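Below is one structure, written out as structure tokens; comments come after it.
Here the complex is missing one protein chain, while the rest keep their positions.
What follows is subunit A.
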Amino acid sequence: MATASAGESIQFSSTQTLKLQHEQTLLGHEDRVWCVVWSPKGNILASCGADKTVRIWAKEDGKMVCRNVLSGEHNRTIRSVSFSPCGNLLISCSFDGTCCIWDRSKSGEFESMITLEGHENEVKWARWSACGEYLATCSRDKSVWVWEASEDGSEYECSGILTHHSQDVKQVLWHPSMELLVSASYDNKINLYCQDDDDWTLHQSLTGHDNTVWAISFNATGRRLISCSADQSLKVWELDGPMKKTGVWKCMLTVSGDHPRVIYSVDWCKNSGMVATGCEDDVIRVYTLDDTDGLSLSVVHAQAHEKDVNCVSWNPKQAGVLASCSDDRTIRLWQVVAATETKLI
């Protein structure tokens, strides 16, 4: 049984049979949709793709509708979007080698504020640190850049360039509570960085995947990190010892055999502990934690999209609500429900 407690957190037991209920399909993008992400409050969804636009979606009369199309700042594919911790800023990363920060604190609508230039070619991903002080970006130029925001947040200055990967860097991610930065790469590695005095340095390199690491996600406590790869496996990495940024991470679990193709996206739900994956086989899979700390495959939603699933994203506030996007140009919204069709919330 699912039990809901204060703060809308929900626990699912691994024996429970779950399914993904399709709630809505969002149309509008005119080409492949690469990335979809919820705002920190969970009320806004941002998406982007090969049509060089960012679309902002929000609820109206119970349905998500497109509220705004952000265009004109990038002249090539927009690979990813991400919100700042306060939700007022949005960053878009493009194959044109730039990132654009959009601000909605003035008018309520996202307006372009700054363009970050520096990477030599395609920028793939960007993330703000938990406190919002740092921003990390990564690119096909093999580097990870750390940017520091000015006090009023209107300017960003590069405070470190990390060149430890030997190939393009697919994603960057900050730890939820510590100033620990993680990057995933085409060189099959996951790198962890922290600040030593004023310099950002490589702290640990996690090896084990046999092919490109496409995505990474922390669990709620930040003691575990999950990664997905073109080697068709998921790996769970655990912090060995006390919670400090210089702690050592070890692989505690490899999940293989469930995905027959490249896994492009993984997201660990901070409320429910569920893990969702987006795969090249058009399928969305959901794992629940089992009693022995393993991951138990609970949902295999075949033909979730008509083409590759590029990104999956759990709503940070509404338990069991998942957004996905695909090469089929659509975004789909899902609700994890018990197989008896009863909603869990």
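We take it that a contact is a pair of C-beta atoms (placed from the backbone, for glycine too) under 8 Å apart; a residue touches a chain by one contact, two chains touch by 3 or more; residues count from 1.
As a convention for this text, contacts and distances are computed from a predicted model.
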| item | value |
| --- | --- |
| Omitted chain (choose from "Proteasome subunit beta", "pyridoxal 5'-phosphate synthase (glutamine hydrolyzing)", "Ribosomal RNA-processing protein 40" or "MIP18 family protein") - UniProt protein name | "MIP18 family protein" |
| Hidden partner chain, touching residue among A:57, A:134, A:156 or A:186 | A:186 |
| Touching residue (missing chain; options A:51, A:73, A:168 or A:267) | A:168 |
| Residue in contact with the excluded chain [from A:51, A:73, A:103 or A:122] | A:122 |
| Positions on subunit A contacted by the hidden chain, ascending | 32, 50, 76-77, 79, 95, 121-122, 124, 140, 168, 170, 186, 211-212, 230, 261-262, 280-281, 302-303, 306-308, 328 |
